[in-house]
Each structure stands twice: as C-alpha cells, then as structure tokens.
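The other protein chains are all here in position, but one chain of the complex has been omitted.
Take a look at subunit A:
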Amino acid sequence: MATPQHRIRNFCIIAHIDHGKSTLADRILEHTGALSQREMTEQFLDKMDLERERGITIKLQAVRLFHKAADGEEYQLNLIDTPGHVDFTYEVSRSLAACEGALLVVDSSQGIEAQTLANVYLALENDLEIIPVINKIDLPSAEPDRVKQEVEDVIGLDTSEAVLASAKTGLGINEILEQVVTKIPPPKGEATAPLQALIFDSHFDAYRGVIAYIRVVQGTLKPGMRIRMMATQKEFEVTEVGVFNPRMTFIDELNTGEVGFVTASMKNVQDVRVGDTITTAQNPALAPLPGYRQVTPMVFCGLYPVDTVDYEDLRDSLDKLKLNDASLIYEPETSDALGFGFRCGFLGLLHMEIIQERLEREYGINLITTAPSVVYRVTTTKGETLEIDNPSNLPPVNNIEKIEEPFVKATVMVPKDFVGTVMELCQGKRGIYSNMEYMGVNRVMLTYDIPLSEIIYDFFDQLKSRTKGYASLDYEMNGYRESDLVKLDILLNGEVLDALSCIVHRERAYTRGRGLCEKLRSLIPRQMFEIPIQATIGNKIIARETVKAMRKDVLAKCYGGDISRKRKLLEKQKEGKKRMKQVGNVEIPQEAFMAVLSIEE
C-alpha cells in the first residue's frame, strides 16, 4: 500500500557537531514506533564502531518512518541524519538534495556555531524548508530565548514557532513531527513521467554488489526493471528495492518522491556514481538531474605498510574503503625510506584519521602515516606549473620561480571576550583579516583567510584551548596565494629521510626544525649505536639532536626456570619492533612520521 505522494515528507537533520542530531533521530525512531525502547541504543543510526566510539556521525543515514499526524492521516517520513563535522560537509550537501525540508538543531546552551551556519546556508541554497529546533533545553545552562534570538538575528529565520526540545528527554518530539508534516512541502514530481532517481549515496555489499541510496524524483522503480545510469550509460536489471525502517527491508516499489535503496547486481563501483541519475532503459528521461560538484581532497599523506609484504593488502583495503567513500583518493607512490605505498587525499584530518584507523582495525594492516600536507602549486623557472602534494617532490630551489599555497576562508564563532585571543591566533598563523560581525550581543563571527597548512597543523587545537572550548570553526577553500616557503629536510644518521620532509614558511623553519629534531629524539628509541638527527634547509643544518646508543638490555636472572616469562618479555620486545620501520639501520616508530604535528612551539 503505497503512500500517496502528498503524504510523503523528506527531511534531514542538520546542526553543528554534537548539537544532538543523532539523539533527536533516536527519539523520532522511538516516537514513531520504528524502534521499541528495548531495541534502542544511543545514537542508533551511528552504526560504525568508529562512530559509536567517538560519539560522532561520519556517514549520513536515511530511514523511513510513519507518523500518524494530528489531522488523522498517516504520513511517510524519510529522515536523513547527517554528520556535523566540517570534514563531512559533503555528506550533508548530498543529503539535502534528497529532501524538501531540514530540521535545524541548535544546542540551546551553545547557540549558533560555525557549522550551524555553514549547514543552514547549504540548506537554503537547496531551497529547503527549515524548521528550527532548539535542543537540550533540559540542561540547566540552556538559554532558549537567547538562542532563538540569535537564530533570528543571524540566520534571519522566524523562530516564533521554533520547537523547544530535548532529544534526551523526548520533549517536543511530537511537535517537531507535526511541523514536519505541516510545514515541509510534499515532494513534487510526476508519477507517470520517465524515471529519474538521484543517487545520493552508495554502499558496497559483498553479496548484493553496490547498494545505491536514491531519491525518486519522478517515475517509479521496481524489481525486474532495466535501469540505466545516465552518466555512465551502464544498464542493469533491478534485483531489489527497499528502505531502512530502520532495518533493511525490501518493498515492492519506490514511488515518486520516496527515498530508499536499489540493488541490481552492480559489481563495479565506478558504474554507480554518487550524483548520477538512474532512469529506465525503455523509457529514459531526457536529461539527468543536477548532480553534485566533485569534492576535492584537501589534505594528503603517504600511507605505507610497516611490513612491505602488506603492500598488496593495503591496496585491496583501500579499494574496499573507496567503495563506500568516494571522497577517498589514492595513487601509488614510493619513498626512499618507506618503500612502496600510497599517497592518499582526504577531506580533512578527521577523515584521514578515520581511514587510517579503519585500515588498521578492519583490515589489520600495520601502517605508517606520514605527516599530512596540502597541495602546493609551484611555478618553475621554465614556466611550468606543478601541483605538489608530497613535500619530497618539491623541485630544487634554483628551479622554483614561486610557490603558492592553498588558503581557506575560515569562519570562527566566538564569545566576544575571546575576540582578541582569536585574532592573535589567526595572525600568528599567517591569517589575513577579512571580516568581523557581531551576532547578537555577546558573540562575534570572525573571518580570516588562513593557509590551509596552518589549519591542519594545530590551528583547531589551539583555537579550542585558547578559547576554553568556546570557539567553533568552519572553513572552505579560498584559492591560492604566493608564500615564502622552504623545504625542511630531516637527516637520520646522515641520510635524508624523505618521508619526514615538510614544507614550511621560511620564518617558521628554525623553530619547526628544532622542534622536530627534539620530538624525534624523544620518539626514536635508543638503538645499539648513536643516531644523529639533523634538520636542514638546502644544505644548511639548522638543528641537531642525538639519540644516544643503548648500552644495556639484558635480563640478569632466570626465575627458577620460568622460561615462559622470559619468552613473553622477548615476544613483547619483538612485537614492539614489528611496529617500527627499519630505515637503513635505524628502527623508527610509526608516530615519528607524524612528529611534525605534535611539536610544541
């Protein structure tokens, strides 16, 4: 029994990180009876282990629910929970295209934060109906009135009907659902028109092949139909269609305006592009739906297996991760020090960390990650332009005409008392002031142009610690600017370790070099010989440290023949060694390759 189109509502939940989207989704699942309280776990839609451990949403999740509204009718609600972290804004923007409305969740004890704004602007660009939800009003520090005012002043939304809610206690949930029904328009689209379904996400399943998450914009999709991907022109026969309610459930058809998934023995992920339009082979639509803009990775790093025999495994694992994460890109590279590996591009540091952790945990690969780098644009004296995402590929100084680096437009939202502090920080990070705006009486939005390399270095940590956690940050790419940059090399035992090279601003080079040498000295365990560590720019040594030789490592006593204990100690020692990379004669722990990120300046 299909829901008539006018009783379908498609919406997503958007907010700044941690403002309570997933918890609100929990309450909605509960309230609509999709899950009993017994089945409920906190942030039910955060399914990945990593999401649960970190308490954050990484991947969007779409579920179908039914709500019996005050008008006596039953409505089909398609809800998409989205991530709040800036690295995953792309997930949000894809979700928006499948919806007519958005619940804008604002934490009533925090107010508007940087990603609140960023996400609300995205929603407005997509012409979504926005329903403000002032969440966490159960907290003693909640200031719903102030926050409502902020939403009015800053975003210009009418908050007279904003729902005061607590995703924790369940307060306001029914009201939210009523507003969803009454305020968000039903999907448009002709049921009889040729099929157009937007792929907003996909997932690879070993048995079913690609599972494409779609929004049917017009027409109908059922098993047995022959479908065509409009971009790739590939054709398949639909095996199953279904929805998550919240468990994977197969249904007879997906109708105009509905959100769900389709499987069609699609073995090849390249054939099923997120943003592509599915139509039928018999009666194809004239044109595809507008897709998504391609996301470009912002940070790059090298991923190398500690043990070279794991190289093929690493490639396979990356291939597999890529199936469910189109934004991950990688290509083979080699390093003198580390051998064969991959240069990988990520949406940000969190994304990088997550991929790295998944490779280690889910695929059991012992990895070395090199320090993240941005993409530099180098103009050579011959007039060529090179994109350099690996510092060790920087051409010799003599061949360089100029180096440009990517800048971002960084938006920092902060209580006004911290404005000075934040400005100081931004300036210290080579930021260029662009704007300052009051948001309500107490809060200020500062906009700076800052080199992306500074953002990925330690900007965010600094921002949080200097503002006692009150500041929030959003950023987006904002072109390239020329900078006075140099390459800093690290020599171990007199040999350049290419994987430790980094590109830094000339004025930073000395402190960075010294810091890096010190850090490495503390990270590299003593070995049977002395290891000099040097930092150089060109041929000039700017810092030097030494890891002293290990003099003694022996167990004196045999505990009444307790050889097992001895064996365990030796095994542990060996295990420790396995986690290290042998470069030349030197054994280097994995953390050392990221050392540059943890230098204190």
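In this text, a contact is a pair of C-beta atoms (placed from the backbone, for glycine too) under 8 Å apart; a residue touches a chain by one contact, two chains touch by 3 or more; residues count from 1.
Going forward, contacts and distances are computed from a predicted model.
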From "Cystine transport system permease protein", "Electron transfer flavoprotein subunit beta", "Heme chaperone HemW" or "Bacillithiol biosynthesis deacetylase BshB2", the hidden chain's UniProt protein name: "Heme chaperone HemW"
Selected from A:Leu286, A:Val309 or A:Val554 as touching the chain missing from the view: A:Val554
For subunit A, the residues touching the chain missing from this view: 528, 550-564, 567, 569-571, 573-574, 577
